[in-house]
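Data block below; observations after.
For this depiction, one protein chain was excluded, whereas all remaining protein chains were kept in their positions.
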Amino acid sequence: MAGRQLTDQPGSRERGNAGTRCQEPLLSVEDLVIHFHLYEGLARVINGVSLTIRRGESVALVGETGCGKSITAKAILGLLPPNAEIVSGRIVFAGRDLRRLPEEALQKIRGRKMAMIFQDPGTALNPVFTVGDQLMDVASWQGASRAPLVRRHNGELRRRCLDMLRLVRIPDPESTFRRYPIELSGGMRQRVLIALALLGEPDLLIADELGTALDVSIQDQILEELRELVRTQGLSVLYITHNLGVARLVSDRIYVMYGGEIAEVAPTAAMFSRQLHPYSQGLLAAIPRLSGSIGEGIEGRIPDYIDPPPACRFAPRCPFRMAICDQQRPLLAASEPGRLAACHLYPASTRR
Amino acid sequence: MTLLDARGLVKYFPVTAGLLRRRVGDVKAVDGVSLAIEEGTTLALVGETGSGKTTLGRLLTRLLTPTNGQIVFEGRDITGLDEQALRPVRRQMQMVFQNPASSLNPRRRVKEIIEEPLVVHGIGTPVARLRQVRELLERVALPPRDFLFRYPHALSGGQRQRVAIARALALHPRLIVLDEPTSALDVSVQAKIIGLLRRLQRELRLTYLFISHDLSLVRNVAESIAVMYLGKIVELAAAERLFTSPSHPYTRALLSAIPTVSDEEAALIPEKIVLRGEIPSPSRVPPGCAFHPRCYARIDGCDRVVPELITLGDGHAARCILYDPALGAPGLPNVIARRE
Partner (left out) sequence: MAEIVATAGELRVTRTREWRKMWFRFRQSNLSLLGFGIIAAVILAAVFAPQLAPYPHHAGIFVDFDHALKAPSAYNWLGTDDAGRDILSRMLFGARISLILGLMVLIIAVAVGVPLGVVAGYWGGRAGDLIMRVTDVFLAVPPIALALAVTAALRPTLTNAMVAIAFAWWPWYTRLVYGQVLSLKEQQFVEASRGLGASRWRIAFREILPNAWSPIIVKVTLDMGFVILTSSGLSFLGLGAQPPTPEWGTMIAEGRDYLPGAWWAATFPGLAIFLTVLGFNLLGDGLRDVFDVEIEQWRAGN
């Protein structure tokens, strides 16, 4: 039932190359299937999702409400709710299958090697502690510097926290250190959240709808700064967003997600110049244009995960629907070099 | 015909401090706004946090009382009317709010929510009201059979907004104020709701005041656009004109920050302008031109003189001394710098 991917990106299988560890993806999600046990029944939400992120790469996972992108992120971090069940699939981070790890090992990775930048700067920071307290707190139990002795020296930790604030371009880190979150603007708080995520010296950042609660110009500024920071530090980032404009700004590659499946994968520039999957096309067409036009939107609603469409989950809404779309699930396959699409319009997606 | 005419609207919220709650200052949410909306058209109010656009929307629907100024609706001065006198007026102007999750009473079913305006104004019998609710649901493309008895939490964002729109239509208003009606929605749902709103405007000859922070959206929705900053309108123009000749420095900065999805789109907006600092609080508005501390085209005098809204011709006005004829109206350097 889960679609087999033929290849995710060129060159990802070249693991044999000596000394080229950067070829091996930092994060590899393989055929992830997640079911939710609800009162109404079994919701087959995530239906075979695969994605990879290389070291130093920024990837955007784009989709609208209910497509499962946040659930995917939570699965990677191991933060799924109790009624969720990972039925099959692997989540491989730095060569280790996260599903097989015990909770203590996961905790070491979560927050340190892999860190999340939270969405809502209004509520993600504890209002009764100063910024400095929260940074120091995280820094101390992250073992923010690998040398264990340092943990006992508050001066060292403090300096490190201040450095982090400087890194995220907070003017006057000293005074911000003493402030309470409520005294800071939304933009400042978001920067603090980024600093918190970076304290553990992660290899992978996961940003969930970064900046959506902020003014567009501030969001723009922060995203640009983050992009620069990520480049200089060589970090990998997974951006979860519903906003294609944001994806265009910050990512190298885009995964478009619909109905718990990956619909299309392409390098960013290619995705915007031409979309392969009808859903991606509809999405881009719906964006209001400065030249004065706005698309029709897409007919219909997101699939009912308890009783989903039998084959292609987008078929009921697709303007190019064919008979085979209701019979056979399209494979996520390379219809042209470097681009994947899961759609029967492209022969590679149809099994003979 | 001018449906709504506002002159010199001011709304200050007092800031109190100390045990005796003395007034120590004001939050100048709206600070001298005049605008007019023609019947059957859409005027957009655009701005960021602290611009006052939301407060202005509430002033115009008299959910707030102005500190100063005048509001004339359908030729009638509604500025100082009390709740009792306002009730019949409220039938003519309705509001659709931003967050569909909180603008619908979570304990009420869809039928009761849409019916409420009719009940409040004592219109029709229960049977007649039910019929009307069904008609309204059909008008907003929600089949009554499925939706009459649902609770808001069982609806998607787009569906909730449709219910909010249906509720706003129940009294057959002439003016609808839409406060960020699609900001909380996905882009494909947004497109459908905008399509619905446009259709309704045509069919029912509605007038819209569309409040938003999304410039590319209002480009597609409004005939004229007013850009606000810290309680004042800084630029007012026909939609197309605002995009082809943005005149106020703030407008240009806003346009330049629009995330575009293609190179053709990017060519339509100015080169990226990063403004210094952040928007000040409306309780501490800078002297002179409120924008001057962040302005890249600042000249001597900007920190002392509060500029008037200067007409640039053809319904286009900008609040900037660079357009003051007395100073020679130098205008902004480079009309519009196209990105290559």
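Letters A and B name the chains as they come in the text, with residue numbers starting at 1 for each one.
As a convention for this text, a contact is a pair of C-beta atoms (placed from the backbone, for glycine too) under 8 Å apart; a residue touches a chain by one contact, two chains touch by 3 or more.
Since this is a predicted model, take the numbers as computed values, not measurements.
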Item to complete: Check each of B:7, B:91, B:272 or B:298 against the chain that is not shown and name the one that touches it.
Response: B:91
Worksheet, complete the sentence: Given B:99, B:183 or B:201, the correct residue touching the omitted chain is B:99
Item to complete: Just the residue numbers, please: which parts of chain B touch the chain that's not shown?
Response: 61, 63, 83, 86-87, 90-91, 94-95, 97-99, 101-108, 116-117, 120-121, 127, 130-131, 145, 148-150, 152-153, 157, 164, 167, 171
Worksheet, complete the sentence: Residues on chain A facing the left-out chain by the touch rule are 39
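Please note the rule applied: only the chains that are shown with their structure count from here on.
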Worksheet item: Just how far, in Å, is the C-alpha centre of chain B from the one of chain A?
Response: 33
Worksheet item: Along chain B, where are the residues that touch chain A in the complex?
Response: 48-49, 156-157, 186-192, 194-195, 213-214, 216-217, 219-220, 239-240, 243, 253-254, 257-262, 264-265, 268-269, 274-275, 278-279
Worksheet item: Which of the residues in chain A come into contact with chain B in the complex?
Response: 64-66, 185-187, 215-218, 220-221, 242-246, 248-249, 272-273, 282-284, 286-298, 301-302
